[in-house]
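Before I ask anything, here is the structure I am working with.
And now, chain A:
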Amino acid sequence: MKRKLLSALLCASMVAVMLVGCGNGDKKADEPKADEPAAAEEKGDELIKVGIINNDPNESGYRTANDKDLKEFFTEENGYEASFAYSLKNDEQIAAAQKFVTDGVDYLLLSAADTAGWDSVLQDAQAAGIQVILFDRTIDASEDLYAASIVSDMDKEGETAATWLKDQALGEYNIIHIQGVMGSAAQQGRTKGLNDMADAEGWNIITQQTAEWNAEKAQQIVQSEIDKGTKFNVIYAENDDMAKGAVAALDKANITHGVGKEVVVMGFDCNKWALEELLNKNWNYDGQCNPFQASYIDEIIKKLENGEEIAEKTIIMEEKGFDAEEITQDDVDTYGI
Partner candidate 1 sequence: MKKNNFLKDLVGRQIFIPIAALLVLALFNLIADPAFFKITLGTNSTGDPVLSGYLITILDYGSELAILAIGMTLVTAASGGQDISVGAAMAIAGSVTLKVLCGSNTRPETLQAPIIVGFLVAVIVAMLFGAFNGVLVAYFKIQPMVATLILYTAGRSIAAWINNNELPVISDPAFAYAGGFIPGIPIPTTCIIAAVCVILIVLVMKFTALRLYTQSVGINESSARLNGLNPEMIKILAYVILGVCVAIAGFIKVSRLSTINYSVIAKDIEMDAILAVALGGNALSGGKFNMGASILGAYVIQFLTTTLYKFNVPSAALPAYKAVVVIALVVLSAPTVKDKLSGLGKKLKSGKQGKEGA
Partner candidate 2 sequence: MRNIDKTFPGVRALQNVQFTLEKGEIHALMGENGAGKSTLIKVLTGVYGKDGGDIFLEGQSVAIHSPQDAQNHGISTVYQEITLCPNLSVAENMFIGRTKGMGVNWKKMNKETDKILKSLDIPAKATQQLGSCSIAIQQMIAIARAVDMDCKVLILDEPTSSLDDNEVQKLFKVMRDLRAKGVGIIFVTHFLDQVYEVCDKITVLRDGQFVGQYEIKDLPRVKLVSTMLGKELDDMSDIKGEQAAYEVDESIPPVYEATGLVSDAHIKPFDFYIRKGEVNGFTGLLGSGRSECVRAIFGADRVTGGSVKVNGKSVKISKARDAMKNGIAYLAEDRKRDGIVGDLSVRDNIILAQQVLRGFFKPFSKAEAEKVAAEYIKLLSIKTASSETPIKSLSGGNQQKVLIARWLFTKPQYLILDEPTRGIDVGTKVDIQKLVLKLASEGMSVTFISSETDEMLRTCSRLVVMRDRKVVGELSGDDLTQNKIMGTIAGGDN
């Protein structure tokens, strides 16, 4: 009862803060607009200050590419002064956010480690007139607390991949499905895509196990199926590493894979080396998970600076799926991470 009351109060105060916040934001947005011509010519003191909170770039190739993209984009040449903070831990991220708020950045860019616990710091940001833009990951907080959220649609990634698999029109579908860390957004989306299609088409998923994004575990899972003597003709791995592990097991057992071979190999994330495997026709498909969010973020910031409304807060990035038969060296260079 008490808790409910408290949250009601919080909501009320949030609304109040928001009103004030909006007012501030408008004002601030006005200022740079007035000086815009000058800003374009001499970038000196008119840089837009952004505080970027991201997950540890070592976490994965995806994150590395993501971080690199942000670093390359938010430079002084492009009119930004960027500070970075990395952590895989939510509380450390929140502390970093608090610091950015205190430092008085103009924009707070956030890829949260965990969905919960962000309300209070985002309220502080709002009170200080700081706009928050989420990228890659969403959080459990009121939409009012952030200006925009740029995400991948994992469900769509799974759907695209499954549709591609359907289009291959294999005689029968015996699928080894290797999952990522259970419960992660990517795992859920990519698993859903396959499961839905398998149900609809009556495909046979012979095993569905998690390798926790780990190549070697994937290798063991596939090895186990080979030792068992099960027949399979599709490996659907939810990231490139796991696909690579699976392929290592196939190689050991002299099972051919790739375009026109015994087993169809599918991966996700579009690592450069993975796309090269596609180019060499050793794998069949790789689904993109777009780490290049900087340009999307930039677009939003530009709009906000111009005082434009952000109509749709959730912005879904365009993501491709690559087919080994169609991929080109250009694709590898452009989309490989």
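If you want to know what made the cut, all candidates are chains of the complex that A comes from, given by their letters.
The criterion applied here is as follows: a residue touches a chain if its C-beta (ideal position, glycine included) is under 8 Å from a C-beta of that chain, and two chains touch if they have at least 3 such contacts; residues count from 1.
Computed from a predicted structure; not experimentally measured.
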item	value
Of the listed candidates 1 or 2, the one touching chain A in this complex	1
Residues of chain A defined as touching candidate 1 within the complex	56-61, 64, 179, 182, 207-210, 212-216, 219-221, 223-224, 226-229, 241, 244-245, 248, 250-256, 271, 273
